[in-house]
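Okay, handing you the structure first.
One protein chain omitted, others in place.
Order as written gives the chain letters A, B and C; numbering starts at 1 within each chain.
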Amino acid sequence: MESFSDGVIAVAITLLVLGVTVPQPGGSLAHELGIRWPEYAAYVVSFMTIGIIWINHHAMISRLGEADHTVLILNLLLLMSIGILPFATELMARYLRESHGQTLAAAVYSGSLLVMSVFFGVLNRHIMLVKPSLLSEEVAPERRRQIFSRAVTGLLPYAIATALAPVSPYLTLGICAAVAVFYTRPVASGTESRS
Amino acid sequence: MESFSDGVIAVAITLLVLGVTVPQPGGSLAHELGIRWPEYAAYVVSFMTIGIIWINHHAMISRLGEADHTVLILNLLLLMSIGILPFATELMARYLRESHGQTLAAAVYSGSLLVMSVFFGVLNRHIMLVKPSLLSEEVAPERRRQIFSRAVTGLLPYAIATALAPVSPYLTLGICAAVAVFYTRPVASGTESRS
Amino acid sequence: MESFSDGVIAVAITLLVLGVTVPQPGGSLAHELGIRWPEYAAYVVSFMTIGIIWINHHAMISRLGEADHTVLILNLLLLMSIGILPFATELMARYLRESHGQTLAAAVYSGSLLVMSVFFGVLNRHIMLVKPSLLSEEVAPERRRQIFSRAVTGLLPYAIATALAPVSPYLTLGICAAVAVFYTRPVASGTESRS
Partner (left out) sequence: MESFSDGVIAVAITLLVLGVTVPQPGGSLAHELGIRWPEYAAYVVSFMTIGIIWINHHAMISRLGEADHTVLILNLLLLMSIGILPFATELMARYLRESHGQTLAAAVYSGSLLVMSVFFGVLNRHIMLVKPSLLSEEVAPERRRQIFSRAVTGLLPYAIATALAPVSPYLTLGICAAVAVFYTRPVASGTESRS
């Protein structure tokens, strides 16, 4: 299951580049590249977000001793929500600077990240709280609850980002970027995980 | 063979996102996204279908002790039928709401899933019934026949879905969706497979 | 090296589907799909050809105990020639029925397969004849020469297919298809390889 999931996530993260477009020759290339900055910003935010999901997914899966049917299906739903991100990223990038549709496009983008977080939380809950017998080695209940709590912390900022899309799509993108930056910050060496 | 097959299936499942299109800025984005619902439905149905095929393929391959030339070639044919699904999915999604061609497009879609099921059945038959010596551990004949029977149960609904395309392409898509839902339902814990 | 090579070949084989195009709605879908038969034929021939190259590549790599710098670079060149096949396949398919350019397109296609065969032969020669010390277990010289001879048998038909493109591009495609069929035929069970 791990190699297949790794494959899907690796393809999805690399397909993001298809949303970064080469301008038609003719005008000023500097200007044409400049107005495409939402594409670059979206590429960076989505790439780091998917990359962090992969790190967390990998840490979760490597704790598993075996996978039951529910794990396989919930994992598929999670991968399906990751697989749609190249579309959501391109949509948001193309509409960010438009006068019409930018609110909806930003809401679809952060909403997609929210859905991904929900599926990640549901899968994590099944493994940590519902069926801990699937784990390769026993983990204390309070530790499992702690891991689950950390797994769903992404839900709130993505929900806020989606709710704030009508205020400003730039704010929505900014919150999504901030979540990615938060998870990529250096970890204090005492609490370093062996992922 | 397993990592290569996993790779092909992972790429095919992720390429489905290319059939979900971003509207050109200009009109109402909400309307433009709304009329594209066949693309989202087709993405979900095809993603879950390929995902379930991967689960079954993985379970089948992991029983193998060695692969003869016939297994390699039949596996290639199965992968070829999976690899074409992004095309069949996009075709069905683009024509589902058209007045012309929607019947043929739906028939090509469910027909592609039928062909995939046939190749899966033929490969399964070769392993379970023709050359069980390839299995890593001996399996009783009645158990092998049972596994094979289960492997070909997908044939009938896909054949029916294809035959009913002239009646309604929506019905065809609905049957394909129902097959995916059927296989993703929770399994009674007593019969849980160790896939 | 094997997982990276498997990945590149798996992506290249799956990208072939991008050369199978969905017609614009409007005309008769049956007619539009019908005139695209070169795309389907090219998909099948290229898919099976890359699949067979993968089988042979896998068999060759699994004999290796270690890889020197030359193996890594020759392998990269082989992967580069495989990676261009989605382009060559699409070129051939799009021009096969055109009155202008069909000869050149067919020659580029079979020429690409020829280049791939040359790189495969050069890599095989390095492993089998130049540096057999890289093999994980010793293989008798005559057996190594035999393996190398078999590895270069694809060169001649691809050279002939390229040379005959001015006579008929259909003939060129037919020869390439025949090579794929030849390698997918059942092997007599006595000579079955344990790939």
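FYI, a residue touches a chain if its C-beta (ideal position, glycine included) is under 8 Å from a C-beta of that chain, and two chains touch if they have at least 3 such contacts.
Everything quoted here is computed from the prediction, not taken from an experiment.
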item	value
Touching residue (missing chain; options C:Val44, C:Ala59 or C:Leu104)	C:Leu104
Hidden partner chain, touching residue among A:Leu16, A:Ala42 or A:Val179	A:Leu16
Sole residue of A:Met1, A:Met48, A:Ile127 or A:Ile175 that reaches the chain not shown, by the stated touch rule	A:Met48
Residues of subunit A in contact with the chain not shown	3, 6-7, 9-11, 13-18, 20, 22, 25-26, 28-30, 33, 43-44, 47-48, 51-52, 54-55, 58, 184, 186-187, 192-195
Touch residues of subunit C, complete complex, unshown partner	1, 3-4, 7-8, 10-12, 15, 18, 66-70, 72-73, 76, 79-80, 83-84, 86-87, 90-91, 94-95, 98, 100-101, 104-105, 108
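The working rule: only the chains that are shown with their structure count from here on.
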item	value
Sequence positions of subunit A contacting 2 or more other chains	7, 11
